Every structure is written in structure tokens, then in C-alpha cells.
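A single protein chain has been omitted; all remaining protein chains appear in their positions.
Chain lettering (A and B) follows the sequence in which the chains are written, and residue indices restart at 1 in each chain.
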Amino acid sequence: MSMAHKPRFLIAALVFYAAVEGFSRIGLLNGYFMVIINESLIYVILAVSLNLINGITGQFSLGHMGFAAVGAYTSGAITTIAFRLSPDRPLDYSIFVLSLVAGGLLAALVGFLIGFPSLRLKGDYLGIVTLGFGEIIRTALNNMDFVGGPRGLLGIPKFSSFTLIFAAALISVIIIRNLVESSHGRAMLAVRENELAAELVGIDTTKYKVLAFSTGAFFAGIAGGLLAHLLQMAHPSQFGFMGSVLILIMVYAGGIGSLSGSILAAFVLTFLSQGLLLGIDALANATGLSIGSEWRMVIYSVLLILLMLFKTEGLMGTREFRLLRIPEEEK
Amino acid sequence: MSYIFNVQQIVNGLQLGSIYALIALGYTMVYGIVRLINFAHGDFYMLGAYAAYGAFYLFNSFISVKSGAFAFLILLAAMAAGGGIALLTNRFAYRPLRYKPKLSALITAIGVSMFLEYFFSALPMIGPSPRAFPEILPKKLYHIGGAAGAEISNYVIIDISVAAVLMTGLTLLIQKTALGKAMRAVSEDKDAARLMGIDIEKVIAWTFLIGGAFAGAAGLLAGLTYPRIQPYMGMMPGLKAFIAAVLGGIGNIPGAVLGAYIMGLAETFASAYNSLLGEGIAFAILILVLIIRPTGILGEKTADKI
Partner (left out) sequence: MKSLLKISGMTHRFGGLAAVSNLNIELPQGAIYGLIGPNGSGKTTTFNLITGIYRPSEGSIRLDGREIAGMKPYRIVRLGIARTFQNLRIFENLSVLDNIRIALNGSAHSGIIPSVLRTPSFKREEKAIRDKAYELLKGMKLEYRADQMAKNLPYGEQRRLEIARAIATEPKLLLLDEPAAGMNPKEVEELMALIIDARKAFGLTILLIEHHMKFVMGICENITVLNFGETIACGRPEEVASDARVLEAYLGRRGAQC
């Protein structure tokens, strides 16, 4: 894969990687921090893939976590079964990677199917339908006892490491970014901006809507698989509507159509999330009151409302960090 | 088959449908007038249930007689709560976005819904766990139809009749009053209505008030009938009532009622057959409607000017 003309982003990314890896080796970053960083990276994949559907192509999808669920359960089931088949030998990383890809592909298939209602529906309606699909997936998983049902899929072997998650996130961002900065990406933007006009300049809007859903779902599936192997479990409750809303908040806070915004927002919100949990705990201890962790979600909801009322474009609007922009060599 | 399609299930379905109808009306009225799917509507229903709960225990300290008048007061409390929160939501969350892209309002609605659910579950007095709803009126059971018949509680009659009364009231309002006429005008053509001197925002506010009040009433009825309430109780019924409104034709008031009863019956029959099917039937209906007849049973096609 040619990365020759994106040196600045890559350098920044590699510096980040080296820093985190280095600091964690010498003990400056403890395990807790690493979990948050890993979670942030997984949310980067989720946010960027949702941005492809909602932000770039303008299809309002509210069931993104459903795709992640498909990926999580698929890859988790594969590695769990492989482990049970040969419990003594340590499992090969290749099985893990294969399981991730399988999860992604199955999620992409689901995305492909969900893409079809999008052909006829706009805005609110599409949102409700995708929300419905997300709920159907969650409900179905809750009722499938062979993958754990309401107890969830437990005992997934641990595979996710910082290196792997980082690599997956990096590759995902690069692929999606390359797709967006191409004739295909421009076609998707046209679908977002004015679907009728897009049709009338020769763009097959059907193809691009379905492409957006499938691709976004694929990466969400990968993210789900990574999550399942990080937490060593998958449970239907992780993949409900509220999970999808959280990713939605990241996409909107970062800025519709801005991939760097999504990356930023994924980190900020994941850290904020943990910070709020700690803060609420501290407050509860200090005052002796019992303060539930629901307050975190209350704060998020207020954040979302304020965001919509006052700064609809999000942190980055539709701009990209200089790092992610392709240099204008061809002028 | 008779264990599904018998009188008992039909009665249960009508009961459920009555509750859905009250919720669906709010959705359809708001959509008809501002073209917004009010995601938070299901939470107005939840608030109605909690307001009724609170009102009961509040008044119970003064009055310990379970009477019809007392129950009526509780109904008013529930409707006031639903209507009130609807007014506030419209005023502070939706009105500022009236002339901005539709998507912003939709996302804000999601935010409001999230806020209401989590705020109420975070409040220590209310908490995330379910609560048992008080028996506001004593429950009586009647047997009809002999051995193959059904066991009906007076709650069924209450649910259906309260819904019927409220729906009749709404119909009268829409057909006979100036406000009703204004509401119809605004949902047909906002700009023309404004040019005729109608205060758009006032009409919208009234619509939210009535829709929210109905949702609050539905919350009370639901609390009475299925006596467990919790802060997230609004999500599924809200979604199903919305689907019912789409089934009947979103924006169409008789359509909402029709769709709601169909939904109530379908869900009851499906659950009798298989609980998973019962949960999924609403979505199956949604998908079918959107594929076969997106405008709904009673809906009209609106052509977009190209």
C-alpha cells in the first residue's frame, strides 16, 4: 500500500505509537491507562466508520452498534470454538485476524442488507429503521442461547493488544480516508449534499449508499471483534441504542464529514467518560451521597443538546487537520 | 389456533391498542405539524406514569379513599406532567431549531430522550430500578363467555374508555374549535397559515401540550395495567406507537388510532404464539409498511416539487 504522500499523518501516528508503547514499557502508563487508550482506538474505528455513513454520505444511521455486535459475536465465537478445539496449544494470531475479518465481512453483509431501505427512506425514517435493525440484532442475540443469550458470550480468548488495536485503527482510518479522497468519496458527498442533483450528474446513488453502509458496517464489525477480544466477552447490552448514540455524539462533536474530528472526539469522549466516572465516584465519596453512574449519561445528553443548539458543525466542522489532508502537489 | 385468536387475546389486544393509540396520537400530531419525529415522546409517557405514582402517594396521605374522583385527579396529574414536559421540550429544545436543518432537531430529540431517561434514573428518589405501581382503583375481574371465554378486568374497560373519551375529545377539538382549525391549517401549509394571521408557535405549543398530555394519560393507564414502572419504560412503547402511527399514515390522526389498534392486536397475537415474535412483530410491521406502502394505510402521497 502506497503511503508515500501522507508522511505527516503517518509520522504523527507512529510517534504516538512509539510514545505510548515506550511509556507503558517503562511503567509510566499503567494498565488502566492502556485500557482507556485501547478503548479510544476502538472508538476511533467506530466513529470514523459511522462518519462514512452519516457524515460523508448523509445517511442517518442509528444502529451502528448493531454492526459491531455482529462482528463481536462472530469473531468471538470463532476464536472461542478454536480455543475449545485445542485448549492446550496457544492460539495463533492468524486465527484472531481471520476471525476479525470474518466478523467484518458478516457485518458488511448486514450493512448491505440495511443499505436497501436507505434507498427509499430519508432522514427521520431511515433513522428509525436503522434504530429498529439495531434493536432487532440486539434482541436476537439476547435470545440466541448458543452464544450465551442473556448471559453473553464469555471466555473469549485474549488477543487484543495495543499494537494490534493501533494497527487496526491506523489501517481503518487510512482506508476510509483514501476512499473519501477519491472519486468515490466525492460521489458519496454528492449524495449527501443533494441526492437528486447527484443522480443528474450521472452518479449511481444506489451503489454509493449501499457501499457506504457496507463499508461502514465492515469496519464497525472489526471494531466489535477487537472489543470482544479486549474485554474477553460480548454481551447484548453493550450494543444497544445508547451505544449507537454515543458514537453518534462522537461523530457530531468531531464534525460531520471530518475524519480527524472523529478521531479527536473518540479520544476526548472516551477519556471524558472515564474522567466523569472517576469524578462522580470522588464526589460520591466526598459527600457521602450515592451518585449513580447514570449521571455520566445525563451529562452526555446535555452535551448533545447543547451541541445541537449552539455549535451544529462540531469541533472541526467539515475541515480536516492538516495531517490528514492530501498535500496539494498537483496544482 | 384458538389459544391465539380467542376473545381473551382480542380483548388484551384492544387494551394494548388503546394505550398505543394515545401515544401514537401525540407522535402523529407533532409530525403533522412540524415534520419532526419526537424521539422523546415515549419519555413523556414515562413521566406521566411517574407523575401518577407521585400524585397517588402524595394525595394518599390526605385521602385514603380509592374513588373514581380521586383517580380522575391522578389522571389530570399524569396529563399535566406529560403536557408540561412536552411544552418545555418544545420551547427550549425544538423551537430554537425550527428553521435549521431537520437533522439537528432529530438529534436534539434523541438527546432530550436520553436526558429524561437517565436523569430520572439517576435521581435517588426515583432510581433506575422498577417500582410497583399502586392500585389506584381496585381491580375486579369479570368472566364472560363461559368456559371458552375470557377473563376481563375492569382495567380493560378503564383503558379503552379513557382512550375513547380522550380521542373523542380530540376529534371534537380538531373539527369544531378555532384551535383545531388552526392546527389543521398549520399542518397543511405552514406559510399560508402564517399569512392568514395564525400564530404558528402558539399552535405548535398547543399541539405538543395535547400530544404530551395524551402520552401522560397513556403512562398512567400503562402503570395501572402492567403495574411496573421504570425510567426506560418509554422506549419500546414509544417506538411501537411510532411504528403504529407510520402504519396508519404518519400525520394522519384517524390513521394513528387505526395503526395503534392493529399494532396492539398484532403484538398480542404474536406474543401468544412466541415471545420472540411478539417483540419483533413491530419491526416486521415497520419493514413491511416501508416496503409496500410507505405512506401508511390512510396516508396521502405528498409530491415534492422538483
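One rule holds for everything that comes next: contacts are C-beta pairs under 8 Å (C-beta built on N, C-alpha and C of every residue); 3 or more make two chains touch, one makes a residue touch a chain.
All values derive from a computational prediction rather than experimental measurement.
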item	value
Of A:27, A:90, A:202 or A:288, the one touching the omitted chain in the full complex	A:202
Contact partner of the left-out chain, one of A:182, A:237 or A:285	A:182
Missing-chain contacts mapped onto subunit A	1-2, 5, 175, 178-179, 182-184, 186-187, 189-190, 193-194, 196-205, 211, 318, 330
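FYI, only the chains that are shown with their structure count from here on.
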item	value
Centroid distance [mean C-alpha coordinates] between subunit B and subunit A, Å	34
List of subunit B residues in touch with subunit A within their complex	36-37, 93, 96-97, 100-108, 110-112, 114-115, 118-119, 121-122, 124, 127-128, 235, 239, 242-243, 246, 276, 279-280, 283, 286-287, 290-291, 294, 306
Footprint of subunit B on subunit A - complex, ascending	60, 62, 117, 120-121, 123-125, 127-129, 131-133, 135-136, 139, 143, 196, 241-242, 245, 248, 252, 289-292, 294-295, 297-298, 300-302, 304-305, 308-309, 312
